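For this depiction, one protein chain was excluded, whereas all remaining protein chains were kept in their positions.
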Amino acid sequence: MTAALLALADSRLPAGGHTHSGGVEQAIVAGLVHDPRSLEVFLRRRLVTSGAVAAGAAAAAAREGGGAPADRRAGWARIDAETDARTPSPALRRASRQQGRGLVRVGRRAWPAAVWDDLPDRPHHPLALGVAAVAAGLGPDDAARAAAYLAVTGPATAAQRLLAMDPITVATVTARLGDEVDRVAAATSTTSTGISSRTPPGTSPGTSTGVSTGTTDGDGRDPDWLPADTDPLLDLLAEVHADRGDRYFAS
Amino acid sequence: MPPDHLLDDYVDPYDDPAARGRRHGPLRVGLGGPVGSGKTALAAALCRTLGAELDLAVVTNDIYTTEDADFLRRHAVLPDDRIEAVQTGCCPHTAIRDDITANLDAVELLEARHPGLELVLVESGGDNLTASFSYGLVDVQVFVVDVAGGDKVPRKGGPGVTASDLLVVNKTDLAPLVGADLDVMRRDAAAVRGGKPTLLISLREDPAATEVAAWVRQQLRSRAAQHA
Partner (left out) sequence: MRTLVEVVARPGPGGRTVLPVVRASGQLAVRRTGPTTVHLVATAFGPLGGDDAEVRLVVEAGARLIVRTVAAAVVLPARGESPPSLQRIRAEVAGVLDVRPEPTVVTAGAHHRAVLHAQLTEDAELTATEQVQLGRSGEQPGRWTGTTRIERAGVPLLHTTVGLGPGAAAWLPPVAPQAYASTVHLGSTAGRATGDDAVRLPLDRGWVATAWGERLTPTLARLALLGQPAPVEEALS
């Protein structure tokens, strides 16, 4: 189903992505992005942080697609909440949910399927991507790849427009990040369910069993946890951008 | 046979509930045309003239600032909660034609906020003569040019001039000053528009935009008849 993946990752899919710069507009104002090299650095840091989070959530959402309707509804609601927790910036939450809604709008018609009805209202974009992948007959790996790829191409196009860069140069920058896109997407396949199965704290946390030891990987990370890599710089840029009255992009 | 998932709940994937003329809810009127031709002035005029009789709202597509939205607010032609500004990502053309998501969000937000809404005006960010609205976004579109650009504009054509549902040639008061021949413009427009209407107006002289308002009322009536 490669063609469906290409369609899903196509920047011309009318899902509203073109009105979001992924932080590039503010990064340009802040002097952080001004030429191809600085653009590549910016895209790389975005890819390995919010791109990795998006890829992880999209893959997890796609994995939930096979379940019974009630299960996948619950699963997608959990992934939506997990994505919220990984997106504390109100501006970035807004941008993600706007793009999620846009993708649902086109996805519902382009790949009609009953699964769309199990999505929460205004889902985060990666969650919508995962569900679109399910509807289009794609798998979790494809969903992750599309999410990671879009984390780079949206801002790249925005930079091209804002800085009037040579489009061939920008295409080159994007192509050079291809391996890293694949690596970020592949890393998400190591998380199994994507959701911590740990039970919420009991009503009597004082018992000596109250603290679960859990299992962790070598990094001390719960292997059930979705990627949560974050870049505080992107949060700051997004919030400063949201306060501006004069801007070309919604985020 | 299409794959199974295409058959779930759906009879025909091309059956478009939002297709032109079939959409329920408010009439959506696109206002397109080059920068400075008078789109915002026309939107303000229509709000003033139709505001008393219709439940209406406006979506603006400023390129960089929220100037158009601010103008409408400042001149208090509409309460704040009836004006939505969208960012167009440096590409106002894309936002009304190729990927209308942001504008649909704005329209749907206004519809949700004002359940009785009858008319939504969508003003495009000024673009050149090739800009036109997707009918996924609007039901009808008005293309606004002005005489200041010279009387050759209608002859030059472009989808806005030739295919819009209404062509408005604004600022006729300036015609003598710029040496534009209104008869030439009227004749050229008729030649390329295949019978679709053209109005030559001056918002300076008629701030109520009487003729354009009458055309909008006519659109509302014919759609009501269609849905009846």
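General remarks:
A and B label the chains in the order they appear, each numbered from 1.
Here, a residue touches a chain if its C-beta (ideal position, glycine included) is under 8 Å from a C-beta of that chain, and two chains touch if they have at least 3 such contacts.
Owing to the predicted nature of the structure, the values given are computational and were not obtained by experimental measurement.
Every shown chain touched by the omitted chain in the complete complex is listed here: A.
In the complete complex, the residue from A:Ser21, A:Thr49 or A:Thr188 that touches the missing chain is A:Thr49.
Touch with the chain that is not drawn comes from one residue among A:Gly178, A:Pro232 or A:Gly245, which is A:Pro232.
Residue-level contact of subunit A with the missing chain is found at 32, 38, 41, 44-45, 48-49, 81-82, 84-86, 88-90, 196, 198-206, 208, 210-214, 216, 218-222, 225-233, 235-236, 239-240, 243.
The definition used in the following text is that only the chains that are shown with their structure count from here on.
Per-chain Cα centroids separate subunit A from subunit B by 35 Å. Partner subunit A is touched in their complex by these residues of subunit B: 3, 5-6, 8-10, 13, 16, 63-66, 86-91, 94-95, 98-102, 104-105. Against subunit B, the residues of subunit A that register as touching in their complex are 12, 14-21, 98, 101-102, 105-106, 109, 111-114, 135, 137, 158, 161-162, 245-250.
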